[in-house]
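A single protein chain has been removed from this complex, and every other one stays in its place.
Presenting chain A:
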């Protein structure tokens, strides 16, 4: 019922990193290089002809450009990214969404599909009916179409796989932990679906058999118990991976899920600090075994 631990009993979290290639990690104020002739990128500053880092992260070098990619930062959008956003505002002909970026992203009325898949110019009635489709608090999966001058992202849901999200569980992790993949929508074999937004929002929901009307109709029926268990377990696995700063993608999540099932952990046990560390170590071992 209650688990109280002393701080000394909690195992220290060493970053369980992918030991693929050595990374040049820097902290704010640390020296990157004394050589001149390099161009300064994001996350760096010049002082006395030396290049220093201004954020905590990994040094990236592309030819003559040196930049530092921070480990934990706000989401920096690229065109084509899949994001999950929460509607914060319904304005004239657009919705404003919170996507963990520096500015609220914009979803224009002309960038969403009309019910029934009609193709026509949006009229004044469509504008008045905006709130019936998406109101404050709704979750939407979308793709980045464009980036405005001020850095705000312009999103679109012009595909059947994007749209309003129904029942499920949202987890917020750091955007740097989400790997860029070919597809961000996965139907996992354990009975749940997962959407990994590039902005760090991970959405876990029961697998939808029928794709529905592009997300206009929300299914509010009770989710079966087995699906709910799968969703809770996945949620705890993703949180455990994020806690140990491991990359989150479908393979690592499935490894963590299988490891937790094989080790016989109860779903709520995965919240305990020592079980989190065990899961991370088991996933790492699994990756090392697969490499051989």
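Please note the rule applied: a residue touches a chain if its C-beta (ideal position, glycine included) is under 8 Å from a C-beta of that chain, and two chains touch if they have at least 3 such contacts; residues count from 1.
Assume contacts and distances are computed from a predicted model.
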item: Choices "General transcription factor IIH subunit 3", "1-aminocyclopropane-1-carboxylate synthase", "Ribosomal RNA-processing protein 42" or "Serine/threonine-protein phosphatase 2A 55 kDa regulatory subunit B" - which one is the UniProt name of the chain not shown; value: "Ribosomal RNA-processing protein 42"
item: Residue touching the undisplayed chain, where the options are A:32, A:144 or A:165; value: A:165
item: Sole contact to the chain not displayed, among A:33, A:145, A:174 or A:229; value: A:229
item: Contact partner of the left-out chain, one of A:78, A:136 or A:288; value: A:136
item: Chain A residues that touch the omitted chain in the full complex; value: 1-8, 10, 12-13, 86, 88, 136-139, 164-170, 218-220, 222-223, 225, 228-229, 231-233, 235-236, 239, 266-268, 270-273
